Structures are given as structure tokens and as C-alpha cells.
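Attaching a single structure in C-alpha cells format; questions to follow.
Complex shown without one protein chain; remaining protein chains in place.
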Amino acid sequence: MTITPFPVASIAERLAQLRAAPPLVHCLTNEVVQEITANAVLALGASPAMVVAEEEVAEFAAAADALLINIGTVYSAREAAMRAAVSAANEAATPWVFDPVAVGALAYRSRFARELLEQKPTAIRGNASEILALSGRNAAGRGADSADSSDVALDAAIQLAQETDAVVAVTGATDYITDGEKTYSLPYGNILMTRVTGTGCALSAVVAAFCAQKDHTLDAVAAACAVVALAGGDAARRAQGPGSFVPLFIDTLYRIRPDHLEEIVHARA
Amino acid sequence: MTITPFPVASIAERLAQLRAAPPLVHCLTNEVVQEITANAVLALGASPAMVVAEEEVAEFAAAADALLINIGTVYSAREAAMRAAVSAANEAATPWVFDPVAVGALAYRSRFARELLEQKPTAIRGNASEILALSGRNAAGRGADSADSSDVALDAAIQLAQETDAVVAVTGATDYITDGEKTYSLPYGNILMTRVTGTGCALSAVVAAFCAQKDHTLDAVAAACAVVALAGGDAARRAQGPGSFVPLFIDTLYRIRPDHLEEIVHARA
Partner (left out) sequence: MTITPFPVASIAERLAQLRAAPPLVHCLTNEVVQEITANAVLALGASPAMVVAEEEVAEFAAAADALLINIGTVYSAREAAMRAAVSAANEAATPWVFDPVAVGALAYRSRFARELLEQKPTAIRGNASEILALSGRNAAGRGADSADSSDVALDAAIQLAQETDAVVAVTGATDYITDGEKTYSLPYGNILMTRVTGTGCALSAVVAAFCAQKDHTLDAVAAACAVVALAGGDAARRAQGPGSFVPLFIDTLYRIRPDHLEEIVHARA
């Protein structure tokens, strides 16, 4: 299995496509991160909408361009809404992304995560501990933070992609995005983002936004991870800490242009 | 029907009144925007409180100076709490403001919105798509964002005010505030605010805070819209994007003084 760097030209192309046809992203996500998630999606140029009632999620998931399911603070009423939304998304061929926050650590969400896997997500985005747990291996995490490096979860990600037909992104210092056959790597991670709540969850919403581009989901997911990691890295270099990082990160997502990307990649070196 | 500019002196007078007698605003609002809503109300000098349990909303709505009902992320348990709070507010003559987020796009919330209209809100604040939908006309929105200009919804706003006896504010590049007889216009909108989640929802909470001034609700609502739009415009001129906008916006709401308003209005020109 070879690992290929994802080309900057492909990131630029996908970003231009998102700005030209802004998708409506239905976010069923966790309570802690809804504001940063909505702001990241809006800043990038897409439209987020947090519709949560079991009575209306199916109608909305069918009309949206993509759906995000994040189980960070799942509880029974929200679980029922997620089930209804996923079912409607599958029927309407709306792409949907699964963010399995803290899976493995707790029995209730682990059972629900397995059920969601059977519903065939278009893509899965998690940290190393989550991807290891989802593929049935031992992970070192206790909460939402990963105690493992993304490298450790690469084999698990490939196996998970093969078993589920989903594109799997395991993010960390290096992001790996795989469809089980081809694997891209992105060396753009930075440690400051791990000290800000919701950056991973916001990334998953951006992954959903790019998955609305229904062709070549592997490239769409890689482009999403690249844009967020590059914007995050750029913001981190200018931030005084995780507090000033947030406004800089959102501003960068808003201002980043396809023809900026080469420059940002080089500024890292 | 003539449309009158809302005088800056009236904005100043209402702002001074709010600072002199800070109202307690009971906010039953959506999950995504609670932090920016609370911070906007606090920065302005009033007291927000998010009390949500069906068991205690009636007690609190009766004691508060104003109530906000925002259906952005409504679901059945929250719907029951809103019903109880509105009923108690009406009994206690607590003014209440209705923000009909994304109404029209979805059957469940549209039905609930019609029920709330029958409970006689003191004021209604929405974007063009929402006001069009609420008055039974076709709107172009799919989610929480408006696809229509506020001008398009002016007739609908006037009709809605006449039918419901509420003051209706339709906000956008120009805000229109009408009681069905008299209509104010405010040309202070700016596009950056539409890329930040919760600015419209926070505005609705500020509208509730000003509605605690029970005399001339039309003027109170117009003053609320003006203060938020002027502070937002001032912040937008200094922001690098939607991320840096938020702290600047909150700071401006905190620092804005009645005798600053003329200067801010002129700085726009």
C-alpha cells in the first residue's frame, strides 16, 4: 500500500468548487461545539443548519447537500433524531459524515457507533484513538482526546475503509485519508489545535461540506482536511495561545483563496 | 404607507433608558447561539438568563422583564417549555419576542410557529425569508439564512403586523420595523454579520431587552435593531473577518454610549 501526498492543486480546485456552489450542511453535532462548527462552515462560504427535532430531521436531511453526525454528547432523544436523519440521507443519496467522538471508551456510544457504521457513512473522520476503537482495536483514549499518534491508526483506517466502503480520515500531526485502496497523507497538523475544543468537530462539518461534491469522495475529504489544517496552521503561527487562535482560524477560513494555498504550504517550511 | 428613518436621538434615549434600568431577559433560544446571545445582552448592560426546564420556565417568565422565544433548534421537550413560558408571560404581561428561525422550510416548526403567532407576541424579528413564510408567502430560504432581500418582505411584514398586532422587524441590508401603520427604516446592515452565526438571534434577545420598556414598542424595537446594526457595522469595519468580528462586536456593545451614536452614524458615510 503506497501513501501519496495530496496535491495542492487538487485542494485549490475543490475549494474553488465549494465557493462556486455553496452547500447546505445539516449538522447533528455535539452541544459543546455547535458555535465554532457553524462559524467555520459559514466562514468557508457554505451554509450550516442545526436542525435537531426528530419530527423534522428527515425532511431536512433529504433537502440538504450533506449531513454530519457527531456523537460527542449523544443521548437518547438525539440518538433517535440521528437515526431518522441518516435513514433519510441514505434514501435521498445525501452524503453523510460520521464523527465517532470518544468511541471505544464508553459502551453506550460504542454500540450506537457500530449501528451507524452499518448505515454506510460516506466518510468517517476521527482521531487515532477513535479510528482504532471503531475498527475493533485497543486504543489509549479515555475522553475526546486521542492518546495515540495518527500513524498508529493507519492500518486500522485502511481496514475500516475496506470493511465499510467509507472514506476514512484519521487526523493528527499527519492526516491520513484512505478509501482502502489509495491513501493520501497531509503533514499539516499542529499541536495548538488540540488545545481548542471543537476544531476536530468543525473539521468533520467541513468534510461534510466538501462531500457535497459527490465525485471522488476521497479527494473531497482530503481537500477538506487540507484546507482546515492549513488554515489552522496559519492561525496557530500568529496566535498567542488557544484563545486568540479561534478568531484567527475563522478569519483565515474566510479569507483563504485557492491561489493562496501554495504560499501557505511554503510558509510552513 | 410612508417609511420614516428612525431618528438617532430616539436610539440614544432608549439606550440610556436600558442602561439606567437593566432588564432581566429570559432567553429560550437555540442551542447554537446561547453564548453569543448571553454575551451580547450582558455587554449591552442587561441580564440574560437561560432557564429551560418545563418545571420552572413559567415561574421565571413571570418574574423576568422580557422573554425571547427562538425556535432555531426546537424539539419536543423545548417546545413544551416554550409553550409554558409564553403562557406565563402573557398572564404576567411580560413582553415577549418571537424569532421564527427557518420557518417555512420545515413542516414541524412551521406548525409550531403558527401556534405561537396565535399567542400574540409583542414583537417578531426575522430575516426576509422568515417573514415571508410567516405571512404565508413563498420564500427562497432552505435553512436559517435568507435568500431574499428585506425589501421583498416589507409588504409581508406590514401585513403580519396588522394581522397579529405585533411589531414586526425584518432585518437585512436595510431593517424595516413596522406596527402595521407606521414603518421605520434603518440602513445600517452589513454583509459580514451574515457570515457569523447567532448575530440575528442575539439581535432578537436585544429586541426583547428593549421591549421591557413597555411604552411605544415600535420605537423600542427600532432602537434595538439600530444599536445592534450600528455596533455590528462599527465592528465589521475594524474586523479582519467573521472571527475577529465577534470580540469587536461584543466590545462595541459594551462601550457604545448614547452620545457616540451620531458619530458612528456619520463614520458610515
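Just so it is clear, A and B label the chains in written order, and each chain counts residues from 1 on its own.
Assume contacts are C-beta pairs under 8 Å (C-beta built on N, C-alpha and C of every residue); 3 or more make two chains touch, one makes a residue touch a chain.
Keep in mind that this is a model prediction, so the values were computed, not measured.
Q: I'm checking contacts with the chain that's been left out. Which of B:13, B:59 or B:151 qualifies?
A: B:59
Q: Of the residues listed, A:3, A:92, A:106 or A:267, which one is in contact with the missing chain?
A: Only one of A:3, A:92, A:106 or A:267 touches the chain omitted from view, namely A:106.
Q: Kindly note down the residues of chain A that lie in touch with the hidden chain.
A: Here the touching residues of chain A are 30-33, 35-36, 72-77, 102, 105-109, 142-145, 195-198, 239-244, 246-247.
Q: In terms of residues, what is the contact footprint of the unshown chain on chain B?
A: These residues touch the chain not displayed: 24, 31, 34-35, 38-39, 42-43, 47-56, 59-60, 63-64, 77, 81, 246-255.
The definition used in the following text is that only the chains that are shown with their structure count from here on.
Q: So the centre of each chain is just the mean of its C-alpha atoms; given that, what is the distance between chain A and chain B in Å?
A: Going by mean C-alpha positions, chain A sits 33 Å from chain B.
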